[in-house]
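One protein chain omitted, others in place.
What follows is subunit A.
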Amino acid sequence: MWYLCVFYHRLLDYRKPEVESLANLFGAFNGGDWDSDGDSSNRENNGNIETMSLQWRLPENHHPDSPFHFVYLPSEDMARKIANRSILVKGVYELWGEGNTHEELEEAIKLYPDDRKLPYLTSESTFKITVDSFGKVISFEEQNDRIRSLSYIPFKGRVNLRTPDHKFWLMETDDYGSNNGLPPVVQKRIFFGREVGSADRKLLPTYQLKSRTYLGPTAMDAEMAFLMANQALAAPGKLVYDPFVGTGSILIAAAHFGAMTMGADIDIRVVRDGRGPNCNVWSNFKQYGLPMPLALLRADNNLPPWRPGLKEVFDAVICDPPYGVRAGGRKSGGRKLLKGVVGPYTVPDDKRTDHIPSTAAYSLVECVHDLLDLAARMLVMGGRLVFFYPVLREDDTIDTHFPEHPCFELIASCEQILSLRYSRVLLTMVKIGPYTEEIAESARIKHLEFKENHLKWLEDGNLRTAVFSPADPQLGGAADAKLGKDSKPKYRGKYV
């Protein structure tokens, strides 16, 4: 049936893909589980449940970036599981009525079938009504008035504000102007519904980075790490790999959802030593009482040490590759060596044990190619590759060409704007074809074309230059002033 799905008003691009992923995780597309009244023919179905998607619609006159959406889900149980596991779903509600005025709302609620309402209004149950609004504040008195005006609903139970059996919500949107980054609502809309489930945002303060013992300069913030873990369908019994593990911030989120984790990093200081015996990657897991990663290893993503023939072991690969803005990638072999300027340095036998091999810069193009190749080989069929990919922003539009691989289908791309100059996009890809040597070769050629056509800035340092170079001094002052006032984008949905 249709549920009202209200989101937290942030990370707009990430909201629907999270719900889609969780629907997949909880088996919404496995068939047979849809309500009989459901018209499932509209569901996008190309025969592959890994890439199926849900049906959505918007309330009348709402902008796609509005927090209010309707989503079709097979069962209330499914809706509850999705909402409770999510990070961005403020609530999923069984809608009892909606209208442009309170009179219309009353009419709608009265028309809603009694057999759907009465079981939640019995005298044995306790309940609570919350009044909420989007884009404006409703005073306490007004809230109480609104609640009292609902007296036409035959509530028989007792009120319990702490632990009610049933939670009801009265939610309003009103014309709030354009101050919050959304185009103004055309008309006021009021919703009344019964809460089915909601996100557990208490996770976020528990896992927030500022209370984590061991941090690196690019540790993934907790909310984003959980979103990545949800995109990757992390769950008990699954094995998740992060080839750029760093301080483990992404794997912690995956481990919280019960997945087994493995990580690799080229920097031994990060993975082995940390900042002391109780301040390293292991201690970060211990801090939250999570199971330790199955393995941490020092390895080079450019020359991964997996045995020949090993494939399809990971259920997901999640990572934030080094794109050279805040931290650059490294790979084995000295700079001069790889250019062929000098021959390989032969390490004397007596120095081999503690030798620290030199590394060279690892450009993003190469890094992304190696990542796709590794994931194509090591993911199980239907496994997911979830990673961040930086893009330069010009005139508020981004280049929407993302890396491709014949084994993968891109199912979600979620932009997070980092500055006026660049964004990062969380790409979620599903493995839809088996990996063979021929495919690897064709992927390599495809990747080279991709690099030629789109990605000059992926080369060494170009992205960093583009992000950090000072504005053109000629235009600088004027342009900045302009940016500050007039041309400041009125619509800034993705900034929230």
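The rule is short, and it goes like this: contacts are C-beta pairs under 8 Å (C-beta built on N, C-alpha and C of every residue); 3 or more make two chains touch, one makes a residue touch a chain; residues count from 1.
Here, contacts and distances are computed from a predicted model.
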item: Per UniProt record, name of the chain withheld from view ["Multifunctional methyltransferase subunit TRM112-like protein", "F-actin-capping protein subunit alpha", "DNA replication complex GINS protein PSF3" or "Anaphase-promoting complex subunit 5"]; value: "Multifunctional methyltransferase subunit TRM112-like protein"
item: Residue in contact with the excluded chain [from A:L58, A:L118 or A:L294]; value: A:L294
item: Selected residue (touches chain absent from view) among A:L4, A:L54, A:V71 or A:L239; value: A:L239
item: Residue ranges of subunit A at the interface with the undisplayed chain; value: 236-239, 260, 262, 266, 268, 271-272, 291-292, 294-300, 303-308, 310, 312-313, 332-334, 337, 344-347, 352-353, 355, 357-358
